[in-house]
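All protein chains but one are shown at their positions in the complex.
Then we have chain A:
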Amino acid sequence: MDMMEKLEILTASAKYDVACTSSGSDRKNQAGGLGNAVSMGICHSFAADGRCISLLKVLMTNGCIYDCAYCVNRKSNQTRRAALSPEELADLTMQFYRRNYIEGLFLSSGIMRSPDYTTEQMIAALELLRNTYHFRGYIHVKAIPGADDVLLSRLGLLADRMSVNIELPSQQSLGLLAPDKSKNSILKPMSLIKEKINENRSDLVKYNHAPRFAPAGQSTQMIVGATPDTDFRILTLTEGLYRKYGLKRVFFSAYTPVVEHSLLPALDTKPPLLREHRLYQADWLLRFYGFQAGELLDEAAPNFNPLLDPKCSWAVNHREQFPVEINRAAYEQLLRVPGIGVRSAQRIVKARRAGALDFTALKKLGVVLKRAQFFITCKGRMLEGLKVSEHTLLRSLMSGQELAAIEPPQYEQLTLFSDSDLAALPAAGAAAHKGGDWP
């Protein structure tokens, strides 16, 4: 089998892993080395599906002794198998990196023989890269659940980021679809990595040259849409992971059917991309906007509204907190206004020091007035001529694409939105909201 074939097989097997970020590590090059790491991360290309390509994402082998139902590489799946030797992997990484194709390596693997053996192979490849080739670029490595603690610790000293995939958001789903894995076997390496990172942090204070353990932290990934778990369940779990395990990122992966299985969605099911999108929006709200999972969803309304983004949904249901005065509101309050993001909130705080802001100024600062106008005042006034009724409010908050989806094709020109369409709105959102709260 030639290199091209191996690369294609092992890439195709690795592509369902979402994490491709190269952020969180800041490391300069040094004499004799090749490469550095930039904390903000760098995307080197974008694949046909629009996802960023930052790292050379391959498996060491796609052969696996496990039989997880959702996975392309499961033991019982009839697919071509290939493996890369540590030398081949190191050479490919170096050559791609020199040409600036990639920011580093994302190494994962199917389980060969045992978790320990697999981890040893990965360590061999990374040691070759780091110690022989003096590669100083980014390395993201998958921790193999069930591997020995000593091996995982060695792996962490070679990599920038480690990840253990949760895969399914509940123990029940895990038991059904991944009988070889358990909640415990996943969370154990996660807490080990967390402890090691904390330990390393205090070592670094004591000894300047202590080797760094996974300086870019750890991340995980969950499959969305393969099991009946709700958005609320997923988001609470996400929040818990950030708090308890200090994760840097939680990634969501819309389930793309790859294998036929009685417990899984049919093969022709479209990946739930919108749902994945909503979860990422909510994830951003948790990480950068000071929201909590319980504010966005609850047991009574456990799923996101497909028509409104999570922040708008929240704002519409919390009208009592608005409008906020742009020239006086605290940064945290500004962040909660739909149409104002982190950047524009920072700009507002900066610019209002130089003088009071009006609506024209806000537009220049990058505020999306189409959304923000209903929730703000400038110098004590709402935007002139603005009429706020429930219909105009909802209509303005939804983007064109979302509206088009609920709207049947219309042929009369003047009635783009008849009231019957809008009457359907609360119904569409009913799954996502308490009947009482929804206007």
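In this text, a contact is a pair of C-beta atoms (placed from the backbone, for glycine too) under 8 Å apart; a residue touches a chain by one contact, two chains touch by 3 or more; residues count from 1.
The rule we apply is simple: contacts and distances are computed from a predicted model.
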Worksheet item: Considering the UniProt annotation of the chain absent from this complex, which name among "DNA metabolism protein", "Peptide/nickel transport system ATP-binding protein", "Ligase-associated DNA damage response endonuclease PdeM" or "GMC family oxidoreductase" applies?
Response: "DNA metabolism protein"
Response to the item:
Considering the complete complex, of A:Arg98, A:Arg201 or A:Arg328, the missing chain is touched by A:Arg98
Item to complete: Pick out the residues on chain A that sit against the missing chain.
Response: 3-4, 7-8, 11-12, 14-16, 28-36, 38, 42-54, 56-57, 78-80, 92, 95-96, 98-101, 103, 254, 256, 270-271, 273, 347, 350-351, 353-355, 357, 360-361, 364-365
